[in-house]
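Missing here is one protein chain; the remaining ones are kept as they sit in the complex.
Order of writing sets the chain letters: A and B. Residues in each chain are counted from 1.
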Amino acid sequence: MADSQVLTDTAAVTGPFGRRPKPIFSRRNIMLYGTLIVIAVYYLLPLYVMVVTSLKGMPEIRLGNIFAPPVEITFEPWVKAWSEACTGLNCDGLSRGFWNSVRITVPSVIISIAIASVNGYALANWRFRGSEVFFTILIFGSFIPYQVMIYPIVIVLREIGVYGSLTGLVIVHTIFGMPILTLLFRNYFVSVPEELFKAARVDGAGFWGIYFQIMLPMSLPIFVVAIILQITGIWNDFLFGVVYTKPDTYPMTVQLNNIVNSVQGVKEYNVNMAATIITGLVPLTVYFLSGKLFVRGIAAGAVKG
Amino acid sequence: MANDKPFQPFRNLNAKIASIPMILTALVIFVGCTLWTIFYSFTKSKLLPKLDFVGFDQYERLWGTRRWLVSIENLLIYGSLSLIFSLLIGFLLAALLDQKIRFEDTFRTILLYPFALSFIVTGLVWQWILNPDFGVQHAVRSLGWESFNFDPLYNANIVIYGVLIAGLWQGTGLVMCLMLAGLRGIDEDIWKAARVDGIPMWKTYLFIVIPMMRPVFITTIVIITSGIVRVYDLIVAQTGGGPGIASEVPAKYVYDYMFQSQNLGQGFAASSIMLLTVAIIVIPWAYLEFGGKRRG
Partner (left out) sequence: MEPSISIKNLALSFGNLKVLKDLNLEVGQGEFLVLLGSSGCGKSTLLNCIAGLLDITDGQIFIGGRNVTWEEPSQRGIGMVFQSYALYPQMTVAGNLSFGLKNAGLPKAEIEDRVNRAAKILQIEPLLKRKPAALSGGQRQRAAIGRALVRDVNVFLFDEPLSNLDAKLRADLRVEIKQLHQQLQNTMIYVTHDQIEAMTLADRIAIMRGGQILQLDTPHEIYNKPTSKYVADFIGSPTMNFFDGAIEGGDQLRFTTGDLSFTLEGYEFDAGTPAPGTAWFGIRPEHMLSGADAENAPIRMNGQVNLVEPLGSDTLARVTAEGHALWIRLDGQAAIASGDSIAIGFDPARANLFDKTTENRL
């Protein structure tokens, strides 16, 4: 106000005029962007350290500083991590774990989403006696610590003859992906106008007809969200991998942990970091490519039914 | 819909067939396996489960084991600090990103990417950064501050804080995203009304916006806590429970007793306690959230 009084006296155009003066380097902006940049650097630091360490030779690591960029870039650690690093007696690198993870992730994603989407659709549009009860159990079940159920599941899988095989692990991922995916699909299908569903029924379409011809084509975005959610979730899994597979079929995370935390031999930090990046590469790629859909996926977990 | 009608097992048959996996999961896995574990936690199962009841013996042994007590203590410290800090940092970050800033998407992408990484990767990276011989401590010392001491992973007293640093780095992005969604859900007019009323921004957040976000906070707390109770991979990768048993957690206790020490009964009892912990958190929440209302 004081300022405006001073300016009033100037000339034909009296007083403040036009855009409120807002210097780009106002204290507020410096504080705001300054804080954000510092935080962003902090969050990026581990990724940076991983990358630079993986590109250095061991002598340089021993002498230098982990934050310093590599003097001499070498891809040796990456090659070693991928094809030579040892877990126990196997020395064929992370590649085995990578392909195991691919063999686990692809069918798990497809099967879990197929089952959960049809299930969510049944819950949203074809409710039957008791369907909500089972759904409630499913949602509350998702809070039960996995540790409570892992042993009995071992017995169940052994009984049906798939314990230790990839099939067994795919079943486990399908089971534990079910609560969140079913919730995701159910909520999505509930939001589809009911008139559409009714119109299709009047036209004589049945359960599967409506699902494949109407619901599926219009819910592609939610399928993409589910795929992102599942790829990252299953790829990053460690517990189920270590419990339900054998060393030959260990997923990448388990193998990575065994390589890095093995007590034998000289620690090759550059190889370890290369292996760590390679393991993180798949979910990171999915994350950076999917952008907002990833956010939608994780936010979906927070939306209650 | 069908609820008021008499039982017709073949009505809506396709939907029922489609729901078989869910029904099996709900009944066999979530109810059946959970009850099975609780049931067998009262037995003397060792290498194999066997029906040799010993009452509360396993639980007594559990609470008499130092490793379990350390695990619980760690979980409490890690859990409470992780909850407080991830809410605090997550909300502050969300509030910063909500200031109509430029490059919001870039900042959000950076803050959230750790969440896409597994706990194993997170644990290994921070194990490396906190390595006293090569990591932060070494870097600061080589700058000239010779007496600088920061080796949480090798100091039993503070190892759990080293894990906390990694856990927060991985998880705050998620909290920020949930909070940001909550902030964006606040009616724009509320902000306008507060500005017309002359309420400073921090007071608007504190007295108007945060109270309005109560459901978001509660949901977030439930999500964070149920994640905290499960914390396992991070410890395995970052510290392996060490030094000694200084960073053990219940989930690791369960796994080790079940699959390595061949002492199933202990594993069952420990996991039943984990279940109880989650129940103490989830049941009141569920009651508040769904209790009064009829579900539609």
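Criterion: a residue touches a chain if its C-beta (ideal position, glycine included) is under 8 Å from a C-beta of that chain, and two chains touch if they have at least 3 such contacts.
Remember, predicted model here, so these are calculated numbers, not experimental data.
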Residue among B:V28, B:V54, B:L69 or B:I199 touching the omitted chain: B:I199
Among B:G185, B:P211, B:G244 or B:P284, residue touching the chain not depicted: B:P211
Interface residues of chain A (partner: the chain not displayed): 1, 3-4, 8, 13-22
Touching residues on chain B - with respect to the absent chain: 187, 189-190, 192-200, 203, 207-208, 211-212
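What we mean here is this: only the chains that are shown with their structure count from here on.
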Inter-centroid spacing, chain B versus chain A (mean Cα positions, whole Å): 15
Contact footprint of chain A on chain B as seen in their complex: 1-3, 7, 11-12, 14-16, 18-19, 21-23, 25-34, 36-38, 49, 93, 96-97, 99, 101, 105, 107-122, 124-129, 131, 134-136, 138-139, 142, 169, 173-174, 177-178, 181, 216, 219-220, 222-223, 226, 229-230, 232-233, 236-237, 240, 250-251, 254-255, 258-259, 264, 267-268, 270-272, 274-275, 278, 282, 286, 289, 295
Touching residues on chain A, where the partner in the complex is chain B: 32-33, 35-36, 39-40, 42-47, 49-50, 53, 61-62, 65-67, 115, 118-119, 121-123, 126-129, 131-132, 134-135, 137-138, 140-141, 143-153, 155-156, 174-175, 178, 182, 206-208, 232, 235-239, 242-243, 253, 256-257, 260-261, 269, 272-273, 276, 279-280, 283-284, 286-288, 291, 294-295, 298-299, 301-302, 304
